[in-house]
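With one protein chain removed, the remaining protein chains of the complex are shown where they sit.
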Amino acid sequence: MSSTISTKPWFALLSFIIGIVVIWYLAALLMNGKQLINTLERKKQDWTYTQVASQAYQIPRPMLPAPHQVAAQLNKSVFQVAIDSKRSLIYHTGITLQSTLLGFVLGAILGILIAVGIVHNRTLESSLMPWVIASQTIPILAIAPIIVVVLGALNMTGVFPKAVISMYLSFFPVTIAMVKGLRSSDVMHMELMRTYNATQTQLFWKLRWFSAQPYLFSSLKVAIAAALVGAVVAELPTGAQGGLGSRLLSGSYYGQTEQIWAALLMAALLGSVLVFVVGLAERVILSQRGNANA
Amino acid sequence: MLAVHESEDFEQLNVLRSSRRQMIGIEDLSLVFPSADGDVHALSHINLSIKQGDFVSFIGPSGCGKTTLLRVIADLEKQTEGNILVDGTSPEDARLNRLYGYVFQAPALLPWRSIYDNCALPMEISGRSGPHQAEQIDKYLKMVGLQDFHNKYPWQLSGGMQQRASIARALCIEPELLLMDEPFGALDEITRDHMNMELLQIWQQTQKTVVFVTHSIAEAVLLSTHIVVMSPRPGRIAKIIQSPLPRVKTLALRDDERFHALAGEIRDALAQDHAID
Amino acid sequence: MLAVHESEDFEQLNVLRSSRRQMIGIEDLSLVFPSADGDVHALSHINLSIKQGDFVSFIGPSGCGKTTLLRVIADLEKQTEGNILVDGTSPEDARLNRLYGYVFQAPALLPWRSIYDNCALPMEISGRSGPHQAEQIDKYLKMVGLQDFHNKYPWQLSGGMQQRASIARALCIEPELLLMDEPFGALDEITRDHMNMELLQIWQQTQKTVVFVTHSIAEAVLLSTHIVVMSPRPGRIAKIIQSPLPRVKTLALRDDERFHALAGEIRDALAQDHAID
Amino acid sequence: SQPLTLQLKWVTQAQFAGYYVALDKGYYEEAGIDLTIKPGGPDIAPAQVLAGGGADVIVDWLPSALAIREKGLPMVNIAQIYAKSGLMLTCLKSSGIKTPQDFAGHTLGVWFSGNEYPFLSWMSKLGYDTTGGDGVTVLKQGFNVDPLFQGQADCISTMTYNEYGQVLDGGMSDDELVLFKYEDEGVATLEDGLYVLEDALADPAKVELYAKFLKASIKGWEWAAENPQAAGELILEYDDTGAQTEAHQVRMMSEIAKLLGGSPEGIGYLQPEAFERTVSVLLDSEGTPVITQKPEGAYSHLVFDKMNAL
């Protein structure tokens, strides 16, 4: 294979980013321009296209802030203020990160435990499994306030209620994948263990646990992204106590579109980093066990 | 004629082996796999007695129930009718006592364990991983020609090498009874010859009992004390042939008259009621 | 001695087949698989000429490059050095002209298609699924003994039956050139014998060219006009043996003197630089 | 000092300046109260927090408090901080709306989540069907004033002290807009008041605690009303989201000062006439009245009187 520049991952990504930025500028011009024209017409002022084009990237409440506006906002709230200041996006990212991580860990543990139960106990399998699925059809934002209030009534405040909501979203992919993974052991290997008269525990630790690992890791990547979404959602009903979610909301109250976009990008960035870290852990751990695909 | 031959066989066997204890006794055993479009009679009225120290080969066309019969002995499958005793107990007790070692048709190595660790697995599980575990594993890996591959992972080995590793794994625990399902199917002839001789040597030295499934008539003749010819639909025993060859064998035997005669006899038995389907 | 023998062979071949056109011509072909821990020299300086109508078997220990060489011919792999012509064109053109049929080492049936539909696949793809498609498929499924299994799915068949289905699939399109990679490895001896005879018959009747990989010396002797013995590390041709047996063969040939002599010659060639690894 | 938790109805902003000033200046501390302020938000129903025991005192609006009381949660108004309503409907002049009679066929943005009661009463008083048909089209307005800018609604709900300012900041001027204040339309209802659970009032110790709390809060409110600039700046300190701007909070504080006082009894006294007026607005609505009967014991002057006696 000739390794021309166009087969390089970075080249493709860069082209896409450039493409997106260009489209973004165009869309901003169109959307904000239309809004600007409406405003001017309402004020019964004359306008020209050049005038609109030149002002589209400066209007006060843009429908779509231009990339450089968002970048400026990001720069301002990340680099221009002290990290522990409430105006620092890093500070809010930290708050969200806390409940994300706690929720992720709780969710992963819960997910694994449920899966282990389902795989080892037929009663649990037939009774619990349909309800695990049904649980995910309940809109979390609807019951998030209730969870927060009930936990608050039980004197649990701070990160914990938020982590519980994260956990609710993140346990599901882990359970589903782990059930599949724990069952994915080769029939032949299962029988091999049977000829050795292995106990359930030996079967689990010497076989099932390993065949489940690839499933576990790919589901952990989904779960940590879900945990982040949960943490952000949970910041709405816990009151504006900081975090990317409340940045999103307050940005929304006060019509600070740039702030919304900055928080959004930050959340996506945080999510990507978290997924990347899980992927890294996956590669290290799977390569230790000599995985062919690592 | 077949009936006569069979009964002759049985008599002979009884005389010959009266001094040794029975390792496997199967009486009128049948096994039916229920299935949506009609039951499959995988085994039908099997009678078989295998004495300690025998080397018995099962041979027969694809789908005649060789694997199934081996699996019944190993307590991986339960008969629908009839009785079976393994070393005087039920197959389940034999399994729980870790009486036998089983070599599957495919290598069945755990991909996350090195070759060495794969061999150590049965010992770990039975809690027998004492100090001489390493010695034992070394010995058998060397026997199958894998002494330089201790730390490789299964997927770094060719199919034939994997199969040999799985044989070493079964041998390591030195079981009383070896159940082997086409263990050498994936090997080229030269390697196969080598493995045959090694297996014969182990068997001669240790007086183990071996039950062996193969597709190769030559292999069956070379290795076995008794050859069980099976036929399909329903899976049953067509003929049991006792080998006239000496227990101590060499590859040179292949040019022996008796070798060819025996091979011919097996081929004939196989050809009877064999139809391609 | 080997060198002498080889050159002799070549001369003979040239004389014998001068009238027929060359189907495959390979000149000083090498193939290296780059890999993290050292390159693998799968094929090294291969020279080979196969005439139209030949039946050529590749034999050699596991890992010697038989499959790789067949894959180069089929344009599934590209050589790193050297030249190859298939029917006078590049392997790619030959493939695009649907010149050959390939039988893989494993059955490679599509699980969502019935046996019949699996056989219809190559015709569908080449747009040749005309009115006599059904006839054609019927004919070859019958030949491999699967006439009653048209509507079954691959996973409802035993391994050997699947392999036969895949052979029927390759035969259906009646290609000029048949490339077969251990097609009968999964079959028992009787079925194998039967398939061998069927294959011989097709070959004799239609004057196809067949390139055939096998592990079985007997099979190679029985089927081939030429036997290519390969050896590993690096993968190369150790010897090319022309068969002294007649083109029209029967199973009885197996008791022929010449059969045994040829088999012995091949075994010796194989034993040379074979070591258990 | 005794712990006490206050649940706000909305996010930290000058709307609640009094409590933050009192907290910051140590008024609660002086009164022996260790106060925790929980900010609210669109997803927080203060009454639910009160019922769940997450707060002792909540800030809520009277209409939703009365509706919830009818649902069976016995909450009682112990003090009315805002004497006047700041709610209004802000319309685009370009939509052709000049009077409430012009609403027909137009799209109006309304806040729900318990804030919709005064609006529904008003519409039913005007005789508009709010469920479509030939009445008005109602939108559940989000958190902000965007629908007005993007032409998705002809009128939107605004608070004099908050969203209206944002409309102006967004580039609209007074002369492009038509305002309908609920106060002027005779459909004003009482807004921010302090509520507790009924049974707490049976405990004299609690009443005393609330009285001390109320006293400190009112002191805070008075300070805030006098020092809008400083109060606005102070709010920024307490805003955990770091999103507010000083200018907006200062303006909010000055607007809120206009809603606070008025009664001779001072900030915090619930005028029974004002209460009755709210009740009648709510009862008035035909079809689906917000409350079905005159509420009993929905407010109490116990705490206010106790405060004056301190």
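Couple of notes before you dig in:
Order of writing sets the labels: A, B, C and D. Residues in every chain begin at 1.
Simple rule for what comes next: a residue touches a chain if its C-beta (ideal position, glycine included) is under 8 Å from a C-beta of that chain, and two chains touch if they have at least 3 such contacts.
One rule holds for everything that comes next: contacts and distances are computed from a predicted model.
Going by its UniProt record, the hidden chain of the complex is named "ABC transporter permease" among "ABC transporter permease", "Monovalent cation/H+ antiporter subunit F", "Acyl-CoA dehydrogenase" or "Ion-translocating oxidoreductase complex subunit E". Only one of C:126, C:151, C:207 or C:250 touches the absent chain when the whole complex is considered: C:126. From the options D:80, D:95, D:141 or D:217, the residue with contact to the unseen chain in the full assembly is D:141. Touch with the chain omitted from the figure is made, among A:207, A:220 or A:263, by A:263.
Set against the missing chain, the residues D:67, D:155, D:236 or D:298 yield one that touches it, D:67.
Summarising the interface, subunit C meets the missing chain with residues 71, 74-76, 95-98, 100-102, 104, 106, 108, 110-112, 121-122, 124-126, 153, 155.
Touch with the hidden chain on the side of subunit D covers residues 42-43, 45, 47-48, 51-52, 64, 67-68, 71-73, 112-116, 130-131, 137-143, 146-147, 150, 152.
Against the chain not displayed here, subunit A makes contact via residues 6-9, 11-13, 15-17, 20, 31, 63-64, 122-123, 125-131, 133-134, 136-143, 145-146, 149-150, 153, 225, 228-229, 232-233, 236, 244-245, 248-249, 252, 260, 263-264, 267-272, 274-275.
Methods note: only the chains that are shown with their structure count from here on.
Centrality by Cα centroid goes to chain A.
For the pairs A-D and A-B, the count of C-beta pairs in contact is higher at A-D.
Subunit A and subunit D have CA centres that are 35 Å apart. With centres set at the average Cα position, the gap from subunit B to subunit D is 86 Å. Rounded to whole angstrom units, the spacing between the C-alpha centres of subunit A and subunit B is 55.
Across the assembly, subunit D contributes no residue that touches 2 or more other chains.
In subunit C, no residue touches at least two other chains. Those residues of subunit B lying in contact with subunit C across their complex are 60-63, 145, 158-161, 185-191, 194, 215-217, 267, 270-271, 274-277. Considering their complex, residues 186, 188-189, 191-198, 202, 206-207, 210, 289-292 of subunit A touch subunit B.
Across the complex, subunit B meets subunit A through its residues 74-76, 95-96, 98, 100-102, 104, 106, 108, 110-114, 121-122, 124-126, 153, 155.
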